[in-house]
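Complex shown without one protein chain; remaining protein chains in place.
Chain nomenclature is as follows: A and B, assigned in order of appearance, with residue numbering initiated at 1 for each chain independently.
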Amino acid sequence: MENTKIKVEHLNLYYGQNHALKDVTMDIYENKVTAFIGPSGCGKSTFLKTLNRMNDLIENVKIDGLVELDDENIYDKKVDTTLLRKKVGMVFQQPNPFPMSIYDNVAYGPRLHGIKDKKRLDEIVTNSLKGAALYDEVKDDLKKSALSLSGGQQQRLCIARALAVEPEVILMDEPTSALDPISTLKIEDLMEDLKKKYTVIIVTHNMQQATRIADYTAFFLVGEMVEYGKTRDLFATPQDKRTEDYITGRFG
Amino acid sequence: MNKVLSIMINSKTKSRVEKTAEWIFKICALFALIAVVMMTGYMIYSGTPALLKVGIKEILFSNVWNPSAANPQYGILNIIFTSIVGSAGAILIGVPIGVLTAVYLSEVASSQMAKIVKPAVELLAGIPSVVYGLIGILLINPVMYKLELFFFKNDPTHQFTGGCNLLSAIIILAIMILPTVINISESAIRSVPKHLKSGSLALGGSQIQTIFKVILPAAKTGILSAIVLGVGRAIGEAMAIVLVSGNSVNLPLPFNSVRFLTTAIVSEMSYATGTHRQVLFTIGLVLFIFIMIINIILTKIIKSGDDQHA
Partner (left out) sequence: MHNSIYDKRVRISDNVIRVLIYLSAFVSVAILVGIIGLVVIKGAPHLSWQLISTVSSSAKNTFGILGNIVNTLYIIVITLLIVTPLGVGGAVYLNEYAKGGKLVRAIEFTIETLSGIPSIIFGLFGMVFFGTVLKLGFSILTGALTLALMVLPIITSSTQVALKSVPESYRAGATGMGATKWYMIRTIILPSAMPGIITGIILGIGRIIGESAALLFTAGSSYYLVNDFFGHIFKPGGTLTIQLYLSMTKARYDQAFAVALVLIILVFVLNRITHIIANRMNKEKG
């Protein structure tokens, strides 16, 4: 039995005149990895960002429809976006560690949310780094600048940083597209672990990645969600001709 | 033979023109260098005689300034202190307002509001310093005089200044450094990569937390440059403060009538002669040295910023 974590109904998004998301309706399930695939410009990243309201930062964006997280409408006036984003963490395409030490990067979020106790912070930093499978590599130089890490390590640091605020959902926007194959593998391995505690939603341009790590997959095309289902089903027996064309490499 | 277009001959005549052009441009470029070397030379040349004649200790480390007395004394320590305290005061007031305005322009304001505030700041930079002085005399000095009456009414030792005091000068200087601080801080803030901002917001940071914990720290090289340039501007300003600061040599206390390095030169150069005039050049040299130190600090800051990004 799957529990619905996020419920999206008739979601439309406009950038000025451009209708970027068209009537998206879907349920995203708790403790699963859900992948969004599709050719670039299909709206999958835009859709991801509506789930933690990062689109609010862009001028001229208009959104209608319903997005519910644990039965709470995230676009309701009562919503505190900082609480929303604490609950729905995000990892970006380009690793974006802050120009400070590894420790301070991970402790940044907890400190924002008022944790000052040194012991507590140490504990959170250690656990988060372990959770992102980075701890063993950096445990001896937590004071080192985060910018001195390799690209793959930086991305895992960003995952650790996201874990440190104890989110319930983690959004990942093509988290491995800027990384080498080995780093990519490490992050893919992490997914199995992450979904035990979190609901993971990942945007990827790499279909194989979706088949390897995702329980559910949604296929997007020019702002429309074409098909959504268990990853196995979607790839084995696509219901829509366009999905089949995309999977078999006829476009995209 | 002559009719054949030869690339050899062509290149020879051309290369003469080319070389001349390059040399002319090079000489133009060297002018800045020559100017600075000559200015440095002349500042030292005209500033040192008094030091040798009167004595370094008697000029730099004495606070008795009495150039027209029968037994003249040329101590400029109070004048140096005034310039330092005045600039520090201007920075203390001007930098917070300037940096916060820069934050407003780059992070908070809607694009319509930014379109109003930004040109206003530019215009502020273009207003001649004498006009600031005029405003100071008619607006700030009267207010200061009221404050002075309020604070020192019953103080028999206070020398009344009519509001022409250090505080008036500091306020004028603070206003004058605003455009410098705002413009440089703003471009520093704007050049902070956007992904740092989204990183912080995505962790549940509020806009204000993001600005103060991520954006400003990342822009610190630029903001530091803005502050140092502001110091340079404040310490070098003369005409805006010469008529509002009272112009007598005193310890730099807020309600004292004071004289700055710059205003000492402006107010006395027209009539000073002999040793007195030479001492004014020494004051010029001291100011020049301050400016050079500020310049070197600035270059160091910018360089350290470049190293960080590399």
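FYI, a residue touches a chain if its C-beta (ideal position, glycine included) is under 8 Å from a C-beta of that chain, and two chains touch if they have at least 3 such contacts.
Because the structure is predicted, anything quoted here is derived from the model rather than measured.
**Student:** With respect to the chain omitted from the figure, which of B:50, B:249, B:265 or B:279 is a touching residue?
**Tutor:** Within the whole complex, the residue contacting the unshown chain is B:265.
**Student:** Touch as defined at the start, partner being the missing chain; which of B:21, B:56 or B:92 qualifies?
**Tutor:** The one listed residue touching the chain not shown is B:21.
**Student:** Going by the touch rule given at the top, which residues of chain B touch the chain that is not shown?
**Tutor:** Given the touch definition above, chain B has residues 14, 17-18, 21-22, 24-33, 35-39, 42-43, 46, 96-98, 100-101, 103-105, 108-109, 116-117, 119-124, 126-135, 137-139, 175, 178, 182, 206-209, 212, 229, 232, 235-239, 243, 262, 265-266, 269-270, 281, 284, 287-288, 291-292, 294-295, 298-299 touching the missing chain.
**Student:** By the contact definition given up top, give the residues of chain A that touch the hidden chain.
**Tutor:** Those residues of chain A that touch the unshown chain are 69-70, 72, 74, 76, 78-80, 82-84, 87, 168.
Note that only the chains that are shown with their structure count from here on.
**Student:** Would you tell me which residues of chain A are touching chain B in their complex?
**Tutor:** Checking each residue of chain A against chain B gives 52, 54, 57, 59, 82-87, 89-90, 92, 94, 96-100, 108-109, 112-113, 158, 161-162, 165.
**Student:** Within their complex, state which residues of chain B touch chain A.
**Tutor:** Counting only chain B, the residues touching chain A are 111, 193, 195-196, 198-206, 209, 213-214, 217-218, 308.
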